[in-house]
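Heads up, one of the protein chains got dropped from this complex, but the rest are sitting where they should.
Letters A and B mark the chains in the order given here, with residues in each chain numbered from 1 onward.
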Amino acid sequence: MGKQYETVIGLEVHVELATKTKIFCGCSTAFGGTPNTHTCPVCTGMPGSLPVLNKQVLEYAVSVGLATNCDITRYCKFDRKNYFYPDNPQNYQISQLYLPICRNGYIEIETADGTKKVGIHEIHMEEDAGKLIHDEWEDCTLVDYNRSGVPLIEIVSEPDMRSAEEVIAYLEKLRMLIQYLGASDCKLQEGSMRADVNLSVREAGAAQLGTRTEMKNLNSFKAIMRAIEGERERQIDLLESGEAVVQETRRWDDTKGCSYAMRSKEDAQDYRYFPDPDLVPIHISEEWLAERRDALPEFRTEKIVRYKEEYEIPDYDIDIITGSKRLADLFEETVAICKEPKKVSNWLMGETMRLLKEQGKEPEDIVFSPAHLAKLIAMTESKEINGTVAKEVFEAMFESDVDPAQYVEEKGLKTVNDTGALQKTLEEIIAANPQSVADYRGGKEKALGFLVGQTMKAMKGKADPGLINKMLREMLS
Amino acid sequence: MKLTDMTAVELSAAIKEKKTTVMEAVEAVFEKIAEKEESLNCYVTLDQEGALRRAREVQKRIEAGELTGPLAGVPVAVKDNMCTKGMLTTCSSKILENFVPTYTAEAVIKLEEAGAVIIGKTNMDEFAMGSTTETSAYGATKNPWNEAHVPGGSSGGSAAAVAAGECFMALGSDTGGSIRQPASFCGVVGMKPTYGTVSRYGLIAYGSSLDQIGPLCKDVTDCAAILETIASHDEKDSTSVKRDDTDFMSALVEDVKGMRIGIPRDYFTEGLSAEVRESVLAAAQLLRQAGAVVEEFDLSLVDYAIPAYYTIASAEASSNLERFDGVKYGYRAQDCEGLHPMYKKTRSEGFGVEVKRRIMLGSFVLSSGYYDAYYLKALRVKALIKKAFDDAFAKYDIILGPAAPTTAPELGKSLQDPIKMYLGDIYTISVNLAGLPGICLPCGIDGKGLPIGVQMIGNCFEEKKLLRAAYTYERARGTFVRRGEV
Partner (left out) sequence: MANVISDETIEYVGILAKLELSEDEKEQAKKDMGSMLDYIDKLGELDTSSVEPMSHVFPVENVFREDVVTNGDMRDELLSNAPGEKDGMFVVPRTFD
């Protein structure tokens, strides 16, 4: 029988903060944009330029620290991490090594085995790097500094996780907390949340940790799970064949399903950290910290309690809706307008979820506004449109937040409430389907459904099926 | 009086009194330049056309009563490590041989707003690393008093230009004495303000925690006027200090009665030339006669300032100069196979010997395993040196001593032995470590006909005391013949 191995995992999670401007200059952080149009002397490392800290970055970092039960460092500083690479215009990254803003925290995760605490070693503030684009034509690399200087926090966990499931639970919890704080949208695909996995294996029961590797380039939860499995197997294979695991940084190739060591003789891994003399220390007062604490939003646990009291919707719905800050905000804002919690919940739990899943999107990608959803609900309630039309309108809203009233108007989807016109159509349908009429009169209830369907078809869907039903019964009785 | 013999403040007054014009002042300066620049090499870049254009504009605004300050209309030279939009800025290095900044340094903007006219960029030791202006990639600057001698450094071009009348005033930068020492060697007034008084935004950094911009000029009045103009709280510089006492011209008062002046015994030891010693002590004697209380004391730790300084400055420089890599601006070596060879070739060809020496040292003292022993140790010693000054300023208003152990050495004699050269900074360097203001002004001429400077050091934010003492001394000393007038 083979040996049993335990996997030990710690994560370094980078999160792009949702500030309007970069960490040390007044350039926009807007995503996309023509290369180098969101740049200035500071974030392109022009000689003589100097950094000044964006206050919002500190506020977000402290909020995340408070939400993850960290000690807030009352006297903290920025350090320079020196290494040459063209995505880093100064050839040093402003980061925090010696006095990071938050330390010694934890979050609780739910797994199949129950609740578990995962320790947070530290959270520090730093600047993001620019983007390198390979130019195949001229075999060179092009540099775009639009992302250079975008604020990041790096959340370093303790090596407390033992499986891919725990890692995913940790990331999902972290993401939810940060989204609740509004500190970031945490989109893995767009890189606003990035996780590096530190992993080692050891024989079950061993006291000492094994040698760990660091895995980079993980762009989705699936990639993270595959990389963990792959690296665990690779390390076990090495140990089984009597070889040693080398402490190194590896790059995961998710299409090939394997990883490569990122090594270079020019990469000395000696970052010569020292306090950045261009920035001054941050001294956090008791008052300011208390303000930050007071400003923390209602988190999920509190929200669940309140929803149960305020809204008559199923616990299952509450669980799903509060699981995403975006959904919860949408729900509350829409209910505030239309006062129909159950109906709002239905739209979110039903059509919204279906479309998100179909299109592989996250709640953060939702574009329709609470006002438009509320209007759609009102239009359905007043029977201005029927359920089928409502779904069609909703799909259009989901794509581009169209105004439902305008959409219905333009497409001519309004329910025909002219009973005269309906009466005429019904007479035609009855005349054209004598067999069904006879069947219905003979007691076959199903035949009525067929007649309703035929009428809806003739009305091009713009009728109220309830009304048709009622009128048919009267006419055939 | 010849136009170029005027001080900056005198010139501006004469322009306002319509005795002359800004254009005439600029033309007079360029005449001097035509006459002397070929042998002195004070400038890396000159912009006569731009200066004349600007002169006409400033003249109009003076006549319209829009520009009324003491420096309106005065031609100024700027050290070539301060960014000037649209004007070449090289730090006297090959690596920035073609760099044209997209913005102007805050201190220079302040001068422009006051109506000063920039005429060019002055030569310096490459990236301000040196004490002779011989490490410039664009040739050494000569001392106007004797062209066989150096002007000092690193702001040697600025000091020499003022001394030779090739400008009325100049900006320099001082990381370890780079304003005060060349002022001493060239017989002009130079001042390093308290750290944080003048914005560093746009000053190409050498040692960020030590760098400070300051004036090089003809007398103490000009010095106060320039400092008052360039001092500002700049939100673009996190280390900029908000002060409400920057009306420095109000400190030009001839009164040192009761002022306590300390002379550190440790500054008057074997390395100091006898002539400098006599001259500096004579200056102290003049102040005593004017009513100051002058006494000797032990400052202590003087010998530790230089090793602490070179550790800290080199470490910061090694990081500050990483951005010069051939990617975004400046020189890029040709024919490189791959990224890292491009970095190495660019930097090896683009930087001079002294810059490479300090980058190597700085990289080493920050490297894994040495950070605590060297870098942190130096920061601890810096704290001790600061404490020694705090103790001294508990007893004295001003500390007085030499600015350099000798007068200007001959060209070509200093660079062979770096440590010997570094020892020449012994009286100026600790002022930067402690963030203090220091002023240097001429106090005599040695047997070779070279000027001698006296340095006065004040406590942080006490420039006014310093200016009052310097002004009083200057009046007591009488006219000092500047080179440009000879």
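Keep in mind that, in the parts below, a contact is a pair of C-beta atoms (placed from the backbone, for glycine too) under 8 Å apart; a residue touches a chain by one contact, two chains touch by 3 or more.
Given the structure is predicted, the values throughout are model-derived calculations rather than measurements.
When the whole complex is considered, the residue among B:325, B:397 or B:425 that touches the unshown chain is B:325. Taking the complete complex into account, B:336 is the one of B:13, B:249, B:282 or B:336 that touches the chain left out. From the options A:86, A:210, A:370 or A:465, the residue with contact to the chain not on display is A:86. The chain not displayed touches chain A at residues 19-21, 25-28, 34-41, 44, 46, 52-58, 77, 82, 84-86, 132-135, 138-145, 265-266, 268, 270, 272, 275, 277, 279-283. The chain not shown here touches chain B at positions 98-100, 102, 195-196, 209, 235, 238-239, 241, 301, 303-304, 306-308, 310-311, 318, 322, 325-332, 336-345, 347-348, 351, 356-357, 359-365, 367, 374, 376-384, 386, 418-419, 433-435, 460.
Note that only the chains that are shown with their structure count from here on.
In whole angstrom, the spacing between the mean C-alpha positions of chain A and chain B is 54. Every residue of chain B that touches chain A in the complex is listed here, in rising order: 82-83, 89, 91, 96, 99, 101-103, 105, 200-205, 207-209, 235-239, 315-316, 318-319, 322-325, 327-329, 339-340, 343, 363, 366-368, 371, 375. Every residue of chain A that touches chain B in the complex is listed here, in rising order: 41, 44-53, 80, 82, 84, 86, 89-92, 141, 143, 264, 266, 270, 272-274, 277-280.
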